[in-house]
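Excerpt of the complex: some chains, original placement.
Chain IDs A and B follow the sequence of writing; residue 1 opens each chain.
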Amino acid sequence: MANLVYRRQLTVEWGHCDPAGIVFNSRFFEFFDWSSWLLFETALGVRPADLGTTYGILGIPLVDASARFLKPAKFNDVVDITSEVSEFRRSSFEIKHRISIDGELAVEGSETRVWAAQDPNDPVKLKTKPIPVAVIERFRA
Amino acid sequence: MANLVYRRQLTVEWGHCDPAGIVFNSRFFEFFDWSSWLLFETALGVRPADLGTTYGILGIPLVDASARFLKPAKFNDVVDITSEVSEFRRSSFEIKHRISIDGELAVEGSETRVWAAQDPNDPVKLKTKPIPVAVIERFRA
């Protein structure tokens, strides 16, 4: 079985771009973050704002993010973003993002996130929890 | 007596600028917001993060913001920002921000904010409260 892939398209805005006329790097991490939330919404049928209460977690905080910039994304370019969980581990998982422009890969991104709840011994801390099997199964297409 | 004026200086970063090589408009509203917090810290001696608990409020939410752009701020420009409360009303107040570059006024900004606590009749709502006189007095230089 294949991974569920979430796809969306967006147009590069004036405010996304730097003086070189191309998307400033931090914006890609905004795009990745929101695509991750939407991937989860698509897989689980749960709105981002309800993810925590539905699963008894505080969220899916990011512990690692990276991007490789192969081609610039210019003002007005239409970019395609695909996102999928490439690996589930016990309490963490890897999301791969691919941004293409006119069918050519422009940016590859990766996020590592954890399934995290409040630490019962210290309420201001987070504690990772095992990801339920029923959750993992929803990410297969 | 004069108004207390908070001053800070910042250098225009690459990431602040748009393809025209000048600061993108939304960034000025970030600059204003943070200068308002720092003005309050300077006047009251209370860190932004402690403002709510110190005064029994939820915060000083923005109800109106505006900016007039007179001259562009370019990459690497050193900008001077001055901020002052120009008027206190019963439960709201006006903050004036002025951004200058090389001594010339570049942007004029204005924020209207309210002194707001939790609504005792509806905990998810805010309710404005009278601003304590002791607070107002701290904004005179």
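In the analysis below, contacts are C-beta pairs under 8 Å (C-beta built on N, C-alpha and C of every residue); 3 or more make two chains touch, one makes a residue touch a chain.
Note that the structure is predicted; figures quoted are calculated from it, not measured.
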Whole-assembly copy number, given 2 chains displayed: 4
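Rule of thumb we're sticking to: only the chains that are shown with their structure count from here on.
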Centre-of-Cα separation between chain B and chain A, whole angstrom: 33
Chain B to chain A touching residues, read off their complex: 14-15, 17-21, 24, 26, 75
